[in-house]
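Pasting a structure below so you can have a look.
Removed from the display is one protein chain of the complex; every other protein chain stays in position.
A and B are the chain letters, set down in written order, and residue numbers restart from 1 in every chain.
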Amino acid sequence: MNKLKTLIRVGIVGYGAYVPMYRLKAAEVNRMWSTSGEPVEEKAVVALDEDTITISVECARQAVRRSGVDPANIGAVYVGTESKPYAVKPSGTIVAEVIGATPSVSTADYEFACKAGTEAMQTCIGLVGSGMQKYAMGIGADTAQGKPGDALEYTAACGGAAYLFGPAEESVAELEASYSYVTDTPDFWRRSKEMYPRHGNRFTGDPAYFKHITGAGKALLAETGYKPTDFKWAIFHQPNAKFPINVAKMLGFGMDQINPGLVSPVVGNTYAGSSPLGLAATLDVAESGDRILMVSYGSGAGSDAFVWKVRPPIKHRRSGPKVKNYIERKRYVDYATYLRHRGQIIV
Amino acid sequence: MSVPRYWREEKPRYRLIGEECAKCGAKHYPRTPVCSCGSTEFKPYKLAETGKVESWTVIRNAPLGYERFTPYVVALIELDDGVRVMSQVVDVEPEAVKSGMKVEYTFRKVTEDGQAGLIQYGFKFRPIVD
Partner (left out) sequence: MRKVAIAGIGFTKVGEPWERNIKDLFAEAALAAMKDAAHTEVDQLYVANMMGAHLQGQLGMGAIMAEAIGKPGISAARIEAGQASGGVAFNEGVKAVASGLNDWVLVGGVEKMSDLLPEAVTTALVGTEEQEYTSYTGVTKTGLSAILHRLYSREYGATPEEIGWFAVRSHDNAVGVAHAQYSFKLSIERVMTSPMEADPIRMMECAAVADGAAAVLLGPAEKIATGIEVAASTVATDYTSLASRRHPLTLEAVKKAANGAYEAAKVKPKDVDVLEVTDDTTIDGVLSLEDLGFVEKGKGAKFVAQGHTARTGEIPTNNFGGLKARGNPVGATGLYQIVETVIQLRGKAGANQITGAEVGMAQSMASVGSTCSIAILRRV
């Protein structure tokens, strides 16, 4: 196995998260379709004028502000999403332009279903860790698609988080190790030009989500020599309220460890934003010295696992609205309004 | 819809950048070729990102390209640095807008050139999130 570490020590120097204010209750989906599912209580829905790019900008601006880094020194802006407003034209150029990182900047959009965000983060870690850039930003954000009437409609949600990486000594959380675990497992996909994804139903469970998260998690634990008890907190990709709890158990983690980052019951599955958002919620409450395990999952399929060690600057670099504040700022919409906000009513 | 026209105004609209007169210090948003003092020398000026609503309206019959967003609030906002801007105020029910309400910068879609054309972004304001 490779070393899972960078040549130069890397950490998160600033982070930002965003959850749009509208919510659709599972009960409202049930009212519409006369069903009785409740994979989450409710999910976050964008306003009429929001998309992956505006969500990314919200997160990125907060991350830059908290870091205190001059945006002109940010050498990369990568956006991971499966809801690109443009099929061709990078979301990252707009984000980079808004935060003031242009023109000395590398930009690209990443796609790997729900792990596109951690993929972008890992690339940034590589850039900074190799010494090629001093600062690099990875963003996971989505306005996830769920076909009306499909099981995904309960959970496919909107939100994201941004991470600015830089030298470990400036960071709020240092990267200790990262590992990725990928196989060709077609559990979920969306073909080009299709509006909604398809999925393999129960096939998305054991051979997909559980296999890859435990595969990545176990390998990283083995390589680093850490036990679950060495971690104060853990975040596992959260497609619903239940899966992350089950996978935590499988890896030997308890509710206390995953609770702060478990936002899916009230936010839904923000896809590429999901584990990054969970990490942000965890950093919002973490203290210096805390160790955090994070394992994402993206259909297709794979997992990126990270070990973070929280550092003292955390105290001073989380001003402004926290994930909790965004979660509490909410307005419920009915099903028709939900469709309108998601552009599913042609006007 | 004109691509160059959109591109030309990206920085001011994305970053809320106006200009400051090099002579009299007057702040302008948007930029202007000549200051009220007659000077034509300016330096870029970053506007305050928070302010308060002075007056507002609710647009119910919108111009082309904005129909999809009705009803929406457009307000005259006095920023904390004293500069006034006109902007939409979002994430608030029109009925809940109050004069003097504190608002902050947010980045949003403004209009779209149909399904296939350019998406135009820019600043709007929203009630302060804390």
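Odds and ends about this structure:
As a convention for this text, a residue touches a chain if its C-beta (ideal position, glycine included) is under 8 Å from a C-beta of that chain, and two chains touch if they have at least 3 such contacts.
Here the structure is a predicted model, which means the values were calculated and not measured.
Every shown chain touched by the omitted chain in the complete complex is listed here: B. Residue-wise, the contact with the chain that is not shown comes from B:Arg84, picked out of B:Lys23, B:Lys46 or B:Arg84. Of B:Glu67, B:Asp80, B:Glu93 or B:Asp130, it is B:Glu67 that touches the chain left out of the display. Of the candidate positions B:Cys37, B:Leu76 or B:Ile128, contact with the unshown chain belongs to B:Leu76.
Seen from chain B, the chain kept out of the figure touches residues 5, 9, 13, 29-30, 54-67, 69, 72, 74-76, 84-88, 94, 99, 110-111, 122.
In this section, only the chains that are shown with their structure count from here on.
Centre-to-centre separation of chain A and chain B, using mean CA positions: 30 Å. Interface residues of chain A, counted against chain B in their complex, comprise 21, 47-51, 53-54, 57-58, 61, 85-86, 94, 97-98, 100, 320-321, 325-326, 329, 331, 347.
By the touch rule above, chain B contacts chain A in their complex via residues 10-11, 14-15, 67-69, 90-91, 93, 106-110, 119, 121, 124, 129-130.
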